[in-house]
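The other protein chains are all here in position, but one chain of the complex has been omitted.
== chain A ==
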Amino acid sequence: MSESENTAHRSGHDVQREVEELESKSATAARIFDLRRIIGGLFVLYGIIVTITGITDSQAAIDKAQGVNINLWTGIGMLVLGVFFLVWLKLRPIVPPQETESD
């Protein structure tokens, strides 16, 4: 068997061993924050801002949007999405796996 084949063969198992080793030390699962909190928070905030804009919108703004109070409807939609993520987070929290070692 030629040398290059040997190298290729080694590297195949090397990759798997290396990745398994790194996986066992990985900290993402234990330490990453829950994205649902961020999406929920941002959309609730955006929802409140845009809904208030809709409530206080001038007739000119409504006329521009083809007679639809688009700020109001978009704001409510974003609010609902934000609340959905926060409720989901509340009902199904993630239990992070214990970190195997500290650093």
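Heads up, the rule we're going with is that contacts are C-beta pairs under 8 Å (C-beta built on N, C-alpha and C of every residue); 3 or more make two chains touch, one makes a residue touch a chain; residues count from 1.
Just so we're on the same page, contacts and distances are computed from a predicted model.
Not counting the visible chains, the remaining one has a UniProt entry; which protein name from "DHHW protein", "Thrombospondin type 3 repeat-containing protein", "NADH dehydrogenase subunit 4" or "Sodium:solute symporter family protein" does it give?
In UniProt, the chain excluded from the picture bears the name "Sodium:solute symporter family protein".
Considering the whole complex, not just the chains shown, which residues of chain A touch the missing one?
Considering the whole complex, chain A reaches the absent chain at 4-5, 8-9, 11-12, 15-16, 19-20, 22-23, 25-33, 35, 38-39, 42-43, 45-46, 49-50, 53-54, 57, 61-62, 64-68, 70-71, 73-75, 77-78, 81, 103.
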